[in-house]
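I'd like to ask you about the structure that follows.
One protein chain is absent from this view; the other protein chains keep their places.
Now for subunit A:
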């Protein structure tokens, strides 16, 4: 399996925030969801993938190429969608297309007009009059019209109504049908990912917690409930974080087999949603 994006031991320091030694691989032909709380480092990581930021240390490779020597070739193959409008506000979609299209060798005008029709986008109205959903559709139409192999999206579903969110996810699924495309997108609405993601990368406080297939995530992680007296210093090690209540404990484990061995039938195990996982990790107690 080929990696379309490879971040190798990447670090970037800012005032009061840093990305620490991230190793992240995005597999070709799959949808990878990038989750994390606000401020966890999702946008920073995406900016490094787009070469808007350069890492202090480590390597960033896309399609096996690096930005120092192949910047144009790499960007030619990427379609990007950002969470805010990056297009000139006063311009209409036709003029924006006039500016963006000549930048790409493989720009496909017919395809662009197909998307414009499909999304019901007005060509002659200025972008600033567009609703958030329409702006997203416009960015998407532009991102999809040059036969990009990799679509990178930063919070594409943020601020969208539930109906359009579903439409968008349906569209992304359609895009994946040809099997060669790769989609990488960040979100903090984890229910989006249950529908379409094949892989999940989870970042917290600038560190990558895991990057696994959604299948492995459901296998490895579980919510465990049981009586407080089952917990002691040793058994607690099986958990990422434990919530105690007078009625019993509830905890997240990243090793379901170990929990089964230790506790057997004395505890109840439930499937942990991505939201559960994010919530318990936020609790902050790491066991390694």
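What we mean here is this: contacts are C-beta pairs under 8 Å (C-beta built on N, C-alpha and C of every residue); 3 or more make two chains touch, one makes a residue touch a chain; residues count from 1.
Convention: contacts and distances are computed from a predicted model.
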| Listed names "Acetyl-CoA carboxylase biotin carboxyl carrier protein subunit", "Potassium-transporting ATPase KdpC subunit", "ABC-2 transporter permease" or "Heme exporter protein D", matching UniProt entry of the absent chain | "ABC-2 transporter permease"
| field | Selected residue (touches chain absent from view) among A:28, A:51 or A:273 | value | A:51
| query | For the full complex, which residue in A:2, A:71 or A:109 touches the chain that was left out? | reply | A:71
| task | Quickly run down the residues of subunit A that touch the omitted chain. | result | 47, 50-53, 71-73, 75-76, 78, 80, 82, 84-88, 90-91, 95, 98-100, 102-105
